[in-house]
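Note that one protein chain is taken out, while the other chains of the complex remain in position.
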């Protein structure tokens, strides 16, 4: 099977998730700068989630550049990833309105953690289908960033029970780690 | 006519239906684990509906892999299917909030039933257009799962008037039946 | 310029418009059949609007099968059509909740009227670009249905000031007129 529809469907779901998150930015009743102040944490969590989803879309885009074909297992591994991404708006708003509360921040971390795990499963499913010597397998290599992310999320979830703000900083740190361009796949494709 | 736009349109509608369902997960006001408890049935019905729509998308994807071209009848049979899928969010929330109430659970079953019927009509319309000896017709075969699903839904709707929870279990059972990979089309295409 | 993105964008906008309309079906608080009764007019107007948008998508799909290339004028004529389609959810709900009120029903007719006019402009823009002897121009012919629709909408808007229900019947009649398959373009393409 070709990969066109899997890409199109993933694009559509990601596009909708990114866009409906902005609906949670409730228009204030007042018309001064003061009225924007209560929106600041929600806005910041919107920016962070936008960046997170942008990173996922970006990596997904890079990943499938190196993919030639898909099978049923890949479709389901991809849907599994989309399931966790679809929970971003929910945990984002809950955590965004309660940046200093343990449970919402831990839940945000849990969804990030599951997202990272499901992305990892997707890459393994693709490698299992394409072979260990495929361009894809070479390009992904040891997946250092992926492993660091999963561990950091696990640490952050535990930290949320002590200092929620610190957990939020760790989430932002992982985002920054991924913003540093990942040239593995681009390199492997052009070499 | 080529099938590209039919696929793209179906992908977009399915992606939106899946994603707006998560909007019904209302962010709680409290910030403890207790606050999540009332969300559990809604969340479970979200998971079940996500799986249902994922199965539909997956089957639709497989189905159109074996399709070369479409005509006006196919477009309408597909739109008919999308109509019933578009009612999923409505019945899901109503049933999800009232898992022990007869009418919402029966309505959920009715929409699942109509979805299964409309998918069946879509496959017949495609076979009528491609011929009884086409790869598609061979791949679909006797459509055992499709027939079992329709009958199970009908039984479940009746059961909802006696024991709504039992009907919900049957809906979940059909989902599991479909989660077992359906290799008919993949096999027919590669053989 | 090729037509791919115009098609994809139109598909996405139409898919979203169709899907968000179902959000207006508010989940009832009660769990008996009585609770569904107030939803009946809204549901019927949802069905009618779904059919209308399905017809537009279907015709749009057929139309662009006969189109080879697009220019800036076509892009804007298409965006103009999408603008009027985007107002469907608004007038649909207003009219759906007030089927016997003059102004909402007349507004619904006005949006249908503008939609039909903008679709007509789109076909003329395409013919101007492809030439009067193109497959497209031949396929569209005298556009009998298009002209009948525009006139019927105009009559229905006037009727809304006397008998809103009669106007609604006329809207449904136009939908049925279009549901009768339009084979002009399919014929022209295969001949």
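As written, the chains take the letters A, B and C, and residue 1 is the first residue of each chain.
Here is the rule we use: a residue touches a chain if its C-beta (ideal position, glycine included) is under 8 Å from a C-beta of that chain, and two chains touch if they have at least 3 such contacts.
All values derive from a computational prediction rather than experimental measurement.
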{"item": "Chain C residues that touch the omitted chain in the full complex", "value": "1, 5-6, 8-9, 12-13, 16-17, 20, 71-73, 75-76, 79, 82-83, 86-87, 89-90, 93-94, 97-98, 101-104, 107"}
{"item": "Sites on chain A contacted by the missing partner chain, in the whole complex", "value": "7-8, 11-12, 14-16, 18-20, 22-23, 25, 27-28, 31-33, 35-36, 47, 50, 54, 57-58, 61-62, 64-65, 181-183, 186, 189"}
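The criterion applied here is as follows: only the chains that are shown with their structure count from here on.
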{"item": "Same vs different contact residues, chain B with chain C, by half of numbers used", "value": "different"}
{"item": "Furthest chain, CA centroid comparison against chain C", "value": "A"}
{"item": "Computed distance of Cα centres, chain C from chain A, in Å", "value": "38"}
{"item": "Touching two or more other chains - residues of chain C", "value": "12"}
